[in-house]
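Only one protein chain is missing; all other protein chains are in place.
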Amino acid sequence: MEHRSRIATLVSPPALFLIVLFLLPIGFMALFSFRVGTFGETRNMFTLDHYRDFFANAPLLRLLWRSLLISFWVSIYSVVLAYPIAYYLVFQGGDRKLLLLTIIIVPAWVSYLLRVLAWKVILGSTGILASFIAWIGLDPRESAFLLYSSDAVTVTLVYVWIPFVALPIFAALERIDPHLLEAAADLGCTKFEAFLRVTLPLSLPGVVAGFLFVFIPTVGEYVTPALVGGTEGVMFGNLIQDQFLRGLNWPVGSLMSLAMLAIVLVPLVVFARFFKISDIAGV
Amino acid sequence: MKHPSTFKLILLILNLLMVSVLTACAPPAAEETPDEAAPEETEAMPEPTEEMVEEGGPITIMEWSGYEVTENPYLFPDFADTYTPTLESVTEYIFFAEDPEAFARIQSGVQVDLVHPCESYMGLYVEAGLMQPLDTSRIEYWDDLHPKLKEVGQVDGVQYFMPWDWGYESILVRTDLVEEVPDSWADLWDPQYAGNVMLWDSGQANYGMTALALGYEDPWEVLSPEVVEEVKQKLIELKPNVLTYWTDYTQTWDMPASGEAVLTANAWQDAYGYLVGEGYDVAYIDPAEGRMSWVCGYGILKDAQNIDLVYEFLNAAAAPSSAAGLGNWYWYGHANTAAVDLIDDYIVEFMSLDNIDVIFEETVFYQPITEEERGWLIDMWNDVKAAP
Partner (left out) sequence: MRLKKMFSPGAIYYWLLAVFLYLPIFLLIIFSFNDSALLRFPLQGFTLQWYRDLRNASELLEAAGNSIVVGVFSSLAATVLGTMAAIAIVRFNFPGRNLFVAVSALPLVIPAVVIGVALLILFRQVFDWDLSLWTVGLGHMVVNIPIVTLIVGARLAGFPDNLEDAAMDLGASYWGAQLRVVLPMSASALLAAFLTAFTTSFDEYAMSVFVVGTESTLPVYMYSLLRFPRRLPLVVAMGGLIMAVSVIVIMFAEWLRTSGERK
C-alpha cells in the first residue's frame, strides 16, 4: 500500500538518527565498560575487573544509594509542593489559569546554572539565610541548610524542579471530568472525600509522571552538587564526570554510567507497564 | 483565515534569528598593530607583524586560572606590551583546576598549542606522545634559567618543558580565628578544627600531605597501593573537619578572607601574599614535616600551530620582567633566578626566592609519577569523596 512508503519516509530519518546517535552510543558505552584502559593498546583488551571492583566497592555503592535517596526526596518534595499549585489553578483558576501557570513556569526557563548560583548566594555563610538565622538569635554555623551540605543540594534541586513538575500534574487534573465530582457530591461525599477518592486517583498518572520526570534526571545530577554540595553533597554523577574529565578511566566511567542507566530504567519500565504515554501527553 | 499572518510572523522571526546568527558570526574587525616597535629586550627576535598573527591565528594555552596574560599582563610584560590593543585576539585560554584535568582534556582531543603542567605530570605528557621538544636556541633568556629547574623539564635528556614558576604548598591559617595555630600537617586532624578546614580538590596533593602527616618522610618514594590505602583511610577520618574543597586559587583568597575557611590546606603562597597585603592576620606555616614544593612550566604540543607566536610567548615568560611580575604579585619563584633582585626583599626573604636549593633539599618536592600511580591517586580520591 502507499501508506507503507509514507511511513517509511517519515519514520526513517528520525529513527536512523536516534539509532546512530542515541541507541548505538549507549551500546558502545556498555561495551567500553569491558575494556582495560582508555587509550592505546589497553583499549582493545577485555576484562571483567572493573565490574568485579565496582561491586566490591562498598563506599561507591553506598554513594549510589545516597544519590538515589537524594533524588527520591527531591522528587517527593517537588511533587508535594507542586500539587497544590496545579490543583488551585485547575479548580479555582478560572480563565486566568493558563496565565497563572505560565507565571510559575517562566522561572524554569532562566538558565539552570544561574538559578543554582542564586542559591549559592542565598545559602552562603554571609548570605541571606545566614543573616536571618543570626538575626533571630541562632548560630548560623549550626544550620544544616547552609551551603556545602546535601540539604543545600536538596533545596536547590527542589527549587529548580517545581515548575517542571507542575505541568504534568496540571494536565492530568485538567482532564478530570467535573461531572464526576458533581456525582460524588450528589452521592454524599464531602469535598475532602471527593478529593481523596476521585481527584487524587485520577490525577495519579500525572503525579507519577511528574515524579519520574524529576527523579530520573536528578539521579545523574552533578552540577548542583559541585556548586553547593561541598563534601557532604557529592553525588554519583560527580564521580562519573571525574572519571572522564580528570581520571581518564573511561571504562570505569562507562560502567558507572551503565549502572545508573540500569537503575533509572527500572522505574521507567514499571511505569510503562501501568501507564501509557497517552495517559499523560494526550498523544 | 489566520494562516497568512502566522506565516508572515514566522518569516519575520526566522529573519531576526538569521540576522542575529550572522552578526554573532561576523569576524572581529581587523585590528591595527600598535605603532610602538617591539620592546628593547627582544631586538634579536623578528618584529611581530600583523601577518604573523593572521597566518597562524591565536595561540591557545591550557592554563591554570590566574595566569592569563589578558587579565594579568604584568606576568608577561614583554608579550603584553607588544600586543596590547589586540591581546585578546592573540591568545585564547582554556582553564583547568588541577593537572589531571588538563591531561585528561588534552588526551580527549582538545586542541591547544601550549600547556602549563607541573613537574609530576611532565613525563606523562611526553610518554603519551603529545609534546614536541623545545628549541632552546629560540629562547633568549634560556641560560639565565636555573639548571636544576631546567632538568625538571627534561625527559630522557631532551628538553620538553621550560620551567617558569615554582613555590610551596602549606597550610594558610587565619591566626585571629583559631585558639591554637597548627604547626604540622598532622594538626589538621585535630577535632578543634571541625568544619574549618578547606582542602584542595586534588588526590595527589592530599596524598602528599597525608602521607607526611602519617609520618612518611617522602610520600613519593613510598607511593604504593598499600600506602595509598592507608592515606585513604586517614583522609576519610579527616572529613568531619572539612568544610569544602577548593578548585580555584581565588577561593584560597576569598574564603580565608571571609572567615569561612580558617585553615586552607595545600594553599600556595599567592594567597598569603594577598591576605597579608589586605591586612588580615594570617600565617603561612612551616609544618614540622616540611612544606611541599613544586615547579611548573610550559610545553609545546606536537600539533601546535603558530610556532613563532608560541616562542614569542615563551620568551616573554623567561624574561626578567616576568620574574618581577610573578614574584611581586604572587610571591612565586621564577625560573629566571638571575632576576631575583627585581623582587621586593621581604618577599624574597620570606619565600627564600633566592635559594633554589630550598625546594629540593628542605621541602618535600613533588616527583614524577607514572600512569599507573596516577590512576591510584585518582581512584583513592574518588573513594574518599564517595565515603559518607
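Order as written gives the chain letters A and B; numbering starts at 1 within each chain.
One rule holds in what follows: a residue touches a chain if its C-beta (ideal position, glycine included) is under 8 Å from a C-beta of that chain, and two chains touch if they have at least 3 such contacts.
Not measured: the values here are computed from a predicted model.
Visitor: Going by the touch rule at the top, give the shown chains the omitted chain contacts.
Guide: Even though it is not drawn, that chain still touches A, B.
Visitor: Return the single residue from B:88, B:183, B:308 or B:354 that touches the missing chain.
Guide: B:88
Visitor: For the chain that got dropped from the picture, name the residues of subunit A it touches.
Guide: For subunit A, the residues touching the absent chain are 2-3, 6-7, 10-11, 13-15, 17-19, 21-26, 28-29, 32, 43, 81, 84-85, 87-89, 91-92, 98, 100, 102-107, 109-115, 117-122, 124, 126-128, 131, 159, 162-163, 212-213, 216-217, 219-223, 227, 237, 240-241, 244-245, 250, 253-254, 257, 260-261, 264, 268, 272, 277, 281-283.
Visitor: Considering the entire assembly, which residues of subunit B contact the chain that has been omitted?
Guide: Considering the whole complex, subunit B reaches the absent chain at 2-3, 6-7, 9-10, 13, 17, 20-21, 24-25, 28, 60, 65, 88-89, 92-95, 97, 108-112, 247-248, 250-251, 254, 258.
Note that in this section only the chains that are shown with their structure count from here on.
Visitor: Starting from the mean Cα coordinates of subunit A and subunit B, work out the distance between those two points in Å.
Guide: Taking the mean C-alpha position of each chain, the two centres sit 36 Å apart.
Visitor: Please name which positions on subunit A make contact with subunit B in the complex.
Guide: Per the touch definition, subunit A meets subunit B at residues 38-39, 57, 59-60, 62-63, 66, 125-126, 141, 147-148, 230-231, 234, 238-239, 242-249.
Visitor: Which part of subunit B faces subunit A closely enough to touch in the complex?
Guide: 98, 100-101, 103-105, 107-108, 128, 195, 239, 242-245, 258, 260, 375, 378-379, 382-383, 385-388
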